[in-house]
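With one protein chain removed, the remaining protein chains of the complex are shown where they sit.
Chains: A, B and C, in written order; residue numbering restarts at 1 for each.
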Amino acid sequence: MIVVMEITASEDQIQHVSTRIHELGLKSHIIRGTERTVIAAIGDDRKIKIESFESSSGVSEVLPILAPYKVASRELKPEPTQIQVLKFRAGAGAVGMIAGPCSVESEEQIVECARAVQKAGGTALRGGAFKPRTSPYSFQGMKEDGLKLLATARQETGLAIFTEVMSPEDVDLVSKYADVLQIGARNMQNYRLLEAVGRSPRAVLLKRGPSATIEEWLLAAEYILNEGNPNVMLCERGIRTFESHTRFTLPLASVPYLHRKTHLPVIVDPSHGTGHSYLVTDMAMASVAAGADGLIVEMHPNPEKAASDGYQSLDFSQFNDMMQQCRKIADALGKQFG
Amino acid sequence: MIVVMEITASEDQIQHVSTRIHELGLKSHIIRGTERTVIAAIGDDRKIKIESFESSSGVSEVLPILAPYKVASRELKPEPTQIQVLKFRAGAGAVGMIAGPCSVESEEQIVECARAVQKAGGTALRGGAFKPRTSPYSFQGMKEDGLKLLATARQETGLAIFTEVMSPEDVDLVSKYADVLQIGARNMQNYRLLEAVGRSPRAVLLKRGPSATIEEWLLAAEYILNEGNPNVMLCERGIRTFESHTRFTLPLASVPYLHRKTHLPVIVDPSHGTGHSYLVTDMAMASVAAGADGLIVEMHPNPEKAASDGYQSLDFSQFNDMMQQCRKIADALGKQFG
Amino acid sequence: MIVVMEITASEDQIQHVSTRIHELGLKSHIIRGTERTVIAAIGDDRKIKIESFESSSGVSEVLPILAPYKVASRELKPEPTQIQVLKFRAGAGAVGMIAGPCSVESEEQIVECARAVQKAGGTALRGGAFKPRTSPYSFQGMKEDGLKLLATARQETGLAIFTEVMSPEDVDLVSKYADVLQIGARNMQNYRLLEAVGRSPRAVLLKRGPSATIEEWLLAAEYILNEGNPNVMLCERGIRTFESHTRFTLPLASVPYLHRKTHLPVIVDPSHGTGHSYLVTDMAMASVAAGADGLIVEMHPNPEKAASDGYQSLDFSQFNDMMQQCRKIADALGKQFG
Partner (left out) sequence: MIVVMEITASEDQIQHVSTRIHELGLKSHIIRGTERTVIAAIGDDRKIKIESFESSSGVSEVLPILAPYKVASRELKPEPTQIQVLKFRAGAGAVGMIAGPCSVESEEQIVECARAVQKAGGTALRGGAFKPRTSPYSFQGMKEDGLKLLATARQETGLAIFTEVMSPEDVDLVSKYADVLQIGARNMQNYRLLEAVGRSPRAVLLKRGPSATIEEWLLAAEYILNEGNPNVMLCERGIRTFESHTRFTLPLASVPYLHRKTHLPVIVDPSHGTGHSYLVTDMAMASVAAGADGLIVEMHPNPEKAASDGYQSLDFSQFNDMMQQCRKIADALGKQFG
């Protein structure tokens, strides 16, 4: 870290900061500029509360130098991680396609969706059994019955199953049926839950919280990795901004940026990322072009009648069109798609 | 709700929307404008997924008319709710003062803080025993030992104890020691946790998520109220914006706005809301002037050595000064303070 | 517009609103719901200050129905507009490529850039002669000398010249040399300037202000169109959000959204939209895939030595690579590129 002193900082204040740095097991290096003094701390300060230096008299600000995450870092593992579950593959040249309804509603609905995904060339099925809903008055999901129907759909099609787990005590139950555990955006910093999926044998799809910085997101991934589960995929699903013509703002530059910072695959969710079915296909295409390692898209046999998120779900015909358009781009870039 | 049709919508599309409204048990009312047709749905549509109408052909947008929350609403209960716990009071003319360290670190530390709060005229003590931390490598709290020390501090001073609960399975344990259960900003939409505290006999302090709209926040409160717990306080602690000179942006207009929409007391947290100890006192004063029903402030005997959040904690002398300044304003406005 | 009354609104208040609507030359239509009354105003309310109804007693909120812009609207002109200047074409299947340095620095620099653009298949050259700079101590541009050098570069290569105009009194001067007048993001709501370019015979590239809504942006375009200049291109260059790993957040969903709302071509600027040269190529590719009608990209013979914006400028080799990647995508989608 670099500690920037106030212009008016006294020699005593400078020495006090330097001494505190030494007490924490680091080396300090004082640099006297023409206007200000700055003090560099040399050594691994990841486990030190470096912001606490702001409380020392005479300190103007503290600038971190080292990224606070380690296992997720590309510096630690330069080659990209590919995650494979059944026929689904994401990362290192493979663009994995996950699609399905927001909520599992019935056997007919979920099997019909699975067949449509398979037919269009996708390799994974999404579907919510435990549903986090903004309003307590909304449909909360079919719970274990929904999980069983997802397993049925897998049996019929061979698709890998992605579904959300909302609470640490459900991790074992959901792991029994699902192939990949999804952590929803609202739970990105539910640390108990992150630790619990970190101890599960299943791969994890970690959605970005709508106001999370990239660093906070990678630290959330680090909670999972740190428990011993190496199979983490990041899912960009949009951030909250002043824009109101889309439900969230989908900041696709996070895809190439993450590829510089981490070896983990990056999946994009253009359904939540826009909130309107008429924007999904164009943004799915843009995601593939930006280098996404996968897509997760909401579709439904009859969006108008969907139990949740119909407004952002594609119908089967729109979904087929999206698959064709995305494949054109993946082909042009020499990526495996599906 | 009002369904706004596209300019090009056909008569069939208009009739289809009207029919769907009837099928959902509401009355529909078609209004033909000079350019567009809009369709009003009459009746309580809170349990209907009104956004699903966006999926119907010919629909341009759907405008909600009714607020989706009920029990939290000021329309249901026009008079403000006052919450009293031991000597702490918030709402209806009382400005309750909660202060203490970010983390409980030792008996000496927490009792010293409690005495400083009591001496300065505060009525409640905050202190974290279970700590949600952005990095897995940071201090995670003293857990049950910390709760016991908080109970000791209550015994010494009579202050009401506010502390965070992070997981449904901890609610009973934390309720054993604490007077008020705090839901942290990261958990505002952890619905399992909201339901669990909704079944607890303790009052709840519900922090706003940094990207939550007022409506989402009130719906989170509704989850708690809906389980039968009427003692909910809302805590504004800042939102995430492009501003980087403060850790979060403290949007104080939410205080008078909430007073129009809900009868629940509104507490402000100027420590997390600014992230810098040198801004806390001025924003605490502004909060009282804006009509806040309480303040929650971080303080520490020695912020430089605090286990967490030292950079935004006041020392005892700064805290005393803040208390005096806030009392001047409360007195000028005829509010009870402390 | 729809005027939503308070639940407690009296009959007198309802009638007062209805009367005001009539006085403004519109018809009113009162709809009495189970909880609230809403009043629809029928007729063209674009020139009425509809928000003023919020000042009437008993009114809860006012919801606009009609978009406030007209000439820019796709409802008025359903087919997309293609803008052609020399060999540059944008819109209706053509993806126009504009590239060049942030600032014109010398004849050698600008001609060298123009040749590199031409060689790689681009059709337009950008280059700043009048530079709006955040700090008064930064390089402010070569002014008319810079314009002359741009004209020289056109003579050498046939590229269309895009350059910024900062003030109404410079419009004639800049129009003498440039083919397309660029309105910078900071001037998106400089109405005098918009009116001045609206009276110019040159096409206009209107950059989005970093906190402008889509509606405000289209209304800014409307200022230009309203003066009689039909050749307006919109340029998405990123919005300000909490993200700090990019200088701005590039919200590509604005491209397909704008295509629904307006017939005007939409150009994307991935250089300002990310602020880092290492993100430009991926976001340029994503822009083409999202349906952009053109790209404007900063490049420089030696970015390290650039007078401005070097950190987001591609060198010639990176630029060539970007052109090839973008062309692959345009080809895959059957678009004309260059």
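The working rule: contacts are C-beta pairs under 8 Å (C-beta built on N, C-alpha and C of every residue); 3 or more make two chains touch, one makes a residue touch a chain.
Here the structure is a predicted model, which means the values were calculated and not measured.
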item	value
Selected from C:M166, C:L205 or C:M233 as touching the chain missing from the view	C:M166
Omitted-chain contact residue, chosen from B:V171, B:V255 or B:L314	B:V255
Residue, one of C:T8, C:S106, C:S138 or C:Q324, that touches the chain absent here	C:S138
Option from A:S57, A:S106 or A:S244 whose C-beta touches the chain left out	A:S244
Missing-partner contacts on subunit C, residue numbers	20, 46-47, 49, 51-56, 68-69, 132-139, 166-169, 186-187, 189-192, 209-211, 216, 219, 222-223, 226, 239-240, 276-277, 303-308, 310-311, 313
Chain not shown, touching residues in subunit A	2, 4, 7-8, 29, 31-36, 38, 40, 42-44, 63, 65-66, 75, 240-242, 244
Contact set of subunit B toward the excluded chain (per top definition)	211, 213-214, 239, 241-246, 249-257, 260, 273-274, 278-279, 282-283, 285-291, 325, 328-329, 331-333
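Please note the rule applied: only the chains that are shown with their structure count from here on.
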item	value
Chain with minimal offset from the mean of all protein Cα atoms	A
Most widely separated chain from subunit C, with each centre as the mean of CA atoms	B
Subunit C against subunit B, contact positions shared by both copies (same if over half, else different)	same
Rotation, 0 to 180 degrees and nearest 5, that superposes subunit A on copy subunit B via CA atoms	180
Rounded Å distance, subunit A centre to subunit C centre (Cα mean)	31
Centroid spacing, where centroids are CA-atom means, of subunit A and subunit B in whole angstrom	26
Distance between the centres, which are taken as Cα means, of subunit C and subunit B, whole angstrom	38
Interface hub residues of subunit A, defined as touching at least two other chains	211, 239
